[in-house]
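Note that one protein chain of the assembly has been removed; the remaining protein chains are unaltered in position.
Going in written order, the chains are labelled A and B, and every chain counts its residues from 1.
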Amino acid sequence: MQRFIVTRLIYGVFVVFLAVTAVFFMLRLTGDPVLLFAPMDTSAKDLDEIRERMGFNDPLWVQYGRYMRDALRGDFGESTRLHRPATAVVVERLPATLELGVAALGISLAVGIPLGMLAAVRHGSVWDRLAGLLAVIGQAVPNFWLGILLILLFAVALKWLPTSGRGSWEQLIMPAVALAAASVARYARLTRSAMLDVLRQDYIRTAHAKGLSPTRVIWGHAFKNASISLITTTALEIGRLLGGAVVIEQMFAWPGVGRVTVQALLNRDFAVVEASVVLFAVVYTVANLLADICYAWVNPQVRVS
Amino acid sequence: MATPREFNGIIYDLLTGRVSRREFIKRAGALGLSATSIAAILAACGGGEEEATSTGSSGGSSRGTGATPSASPAASGGSGATGSGGTLDRVVVALGADARTLMPNTIVDATTTWQLENIFDPVLRRDPDNNFKVGPWLGELTSIDDLTWEIKIVKEGIKFHNGEPFDAEAIKVSLEYALDPANKSHYLERWKPITEITVVDPMTVRLKTSEPYPIMPTRLAELYPIPPKYLAEKGIEYVSQNPVGTGPFKFKEWVRDEHLLLEQNPDYWRGPVAVKELEFRYIPEFASRLSALLAGEVDIIKDVPVDAIERVNSSGVARAIEIPSSRINYVALVNNREGSIMADKRVRQAINYGVNVDAIIEGVFQGHATRMAGALSKINPEVDPSIEPYPYDPEKAKQLLEEAGIQPGTQIVLDSPQGRYPMDTDAAQAIAAELEQLGFRVQVQYNEWGTHLDKIVNRRTGDAFYLGWGPALDAEGTLRYLFVGDSTYSGYTNPEVEKLIAEASKTVNPERRQELWNQVQRAVWEDAGWLFLWQQHDIYGVSNKVEWTPRVDESLFLGTVKPRQASGPKTGPKHG
Partner (left out) sequence: MTAKALPRAATRGRLTRFRSALTRDYWALAAVLFLAAVVLLAILAPLLVDGDVNRPNYGVRLKPPLTAGHPLGTDQMGRDVLDRLLLGSRISLVVGFVSVVVGGAIGTAIGVLAAYYGRWIDTILMRLADVQLSFPFILLALVINAIIGLGLRNIIITLVIAGWVEYARIARGEILVLREREFVEAARVVGAGNLRIMLRHLLPNIATPLIVISTLQVARFIVAEASISFLGFGVQPPTPAWGSMISEGMKYIFNAWWLVTLPGLALALVALAVNTAGDWLRDVLDPRLKI
């Protein structure tokens, strides 16, 4: 088990490294960063002076070498837009994104799984249909569109909830729901098929035959086995939620990493985009690692391969 | 009730020449008229009453009853409901983006400046009562000779929020801060001509420049003094997050990407303002911003689309207030690049004759834009008022095109940004449709903002590009940067014009300088350097509990905010 974790960790570091490298070069293809922060009356000569001063005139590989050297020391450069360390810019917004992500994940699990269970247990019934429809709608609606509809209904028309921002728990509700919609759908879908799979197995029939109550069979036996595949998905799901948050944070004025990354991207604030890619990659890698560990723990023969 | 201090204020204003005689009489008249309005007017010391009136009328198209701001504070005070001191507990302004830093004189960014100018005072300030010319504020500027300027502080006893006195040293330190390359100030390039900063006495600073620098007043209108001792003690990083200025509001709290909280400065040197607490809240998405206004969560938002004006006015919680902005929009007809068909003056003129700008203003903006005759807008203090817009004359346009040998069906490419200015994509399409009427085949190329800038700077645009420019309130800031061939964002070149511009930007004598600028304006008009379009109108959504007059320079100085009549219980923002 220890070796397994160490291998995966080394592997994770490698993935993060490659991600940063890829983004470093891709960002430099987007255009001249200086134009987006220098005032528009700056002369061509002064623009070039700024480029020189900030090292944008050096060959790409020199810039890359410098970046990597500093990054290994934990210095991810300075935001050209905000004049502060990129790491600080990204890290101080992480709690907001995590708060949103955890709330959305919670909603997805709390709604998606029971929905999928219901559909599987009542396979072919109206419930199955309804759950299926709900799941499909969740995936068919753009989350920002859902977001604006929620705002119009609950904030402007009914005045039950504040329109946007962060601070109180009421402000968390709409963005979390809008973000969770697609995820609820995926969980419901997955739970349903995993449960259907398990319910057909012999040992479930045996359990039924032994006279165990249906609830015990479903939750105690069937769900426990079906949950293995849910664990692996959760890692992927975390990645997807982080992606969805990019849009939702913009819509609901949520001060998170996604919003600052989009701003940084539009302003060619390379250091901030890079820092947030590192952050995303680390979160993703850690989530995957945890999923792998859980999986290996539940399912010992995986460890060998 | 007017306090003696406030009376002193207005008299002081008169003595320092900040208000005209007529203005003083007008205010004094108001003083005698009603006691409640005195407080309101004096609290609004920043001026703007006259401007409010003109907004109402020149905005013209009073759509919906609420669209016209009440002309004078006396009108709103009349109900007597503001008896309880005439203050507002809290005003919330929703902005699309955060301040980038709270250190002034560092980052050139409109949103940042809008917020900072409520904490800091500039050395000079554009005066809405005087045609938006640069006038005195913390200081007064005199030109000693072509290379020497003197700033005199207008009043003794001005203090920073931490009690540190504001003096000549503060101006000097602020300039030195911007000039130090280590601070990476965007203003560095603008201050470069300064060679010497001397503190003559605590009230006087002298600036020497390496060359005549007539744009000095404009530059000083964006210099916000910082307290030298505080800066030395706490260091730049701390001060960037805990600003201390001389302005009407004191810093309270800043949560990045969430909000900036300010509170009234009771010792403000111009008398305390009428707002106890001011919050800037950051809501990037427009639809969410408008939702927040309609839900009563915020009091002021910017850039209400023309089609939402009626919705805002009929909401019962807010109204739209409109003001012609100093920001101008134009289409550059690129002649400083090889292979552009715009190299031919006749083609450029034909486009100015053949595009029905008034129809576009009516169609796309529903009249909420003001046509420009030449390169400067009517409200630019240095505009040449004798210039008239090109008349709409498609026949003449076609004739000119024929003379220039342009075949019908000739393709032109128009580059436009997308989502940068109000209705920009719609406007570009409308312009294209007009050009097609002239026989061109037009391809509009929409660019993400960064790409648009890249293209202009590297001269990789099509034959024409759409751009906004502002706040444009002096001639040099527009003409020198947009009509000189090798200027960064210029799409136009003409050696004679360039010679005139070079001379004007070194001429300190105001009359001579104005004459040269007039010549430049007439030359680029005659040469049809642009397709001259319009001044944007800034449309603000303003809560009904707030009385506020926007400024043409997009400034969000909120020292002039006052309560409006209290009709019914005030519903403060629920959250925060």
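The rule we apply is simple: contacts are C-beta pairs under 8 Å (C-beta built on N, C-alpha and C of every residue); 3 or more make two chains touch, one makes a residue touch a chain.
Computed from a prediction, not measured in an experiment: that's the story for all the values here.
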item: Of B:Glu263, B:Glu277 or B:Glu310, the residue in touch with the unshown chain; value: B:Glu310
item: Positions on chain A contacted by the hidden chain, ascending; value: 14-16, 18-19, 22-23, 26-27, 29-31, 129, 132-133, 136-137, 139-145, 148, 152, 189-190, 193-194, 196-197, 229, 236, 239-240, 242-244, 246-247, 250-251, 258, 261-262, 265-266, 273, 277, 280-281, 284-285
item: Absent chain, residues of chain B that touch it; value: 285-287, 290, 294, 305, 307-308, 310-311, 362-364, 418-419, 425-426, 429-430, 433, 444-448, 450-451
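Please note the rule applied: only the chains that are shown with their structure count from here on.
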item: Chain A residues touching chain B - in the complex, by the definition given at the top; value: 30-32, 35-44, 46-47, 53, 81-84, 92-93, 148, 151-152, 155-156, 159, 162-168, 170-171, 250-253, 255-256, 259-260, 263, 266-268
item: Contact set on chain B toward chain A in their complex; value: 97, 100-101, 106-108, 181, 184, 186, 189-190, 240, 255-259, 281-285, 287-288, 291-292, 294-295, 297, 448-451, 453-454, 457, 469, 477, 481, 486-489, 574-576
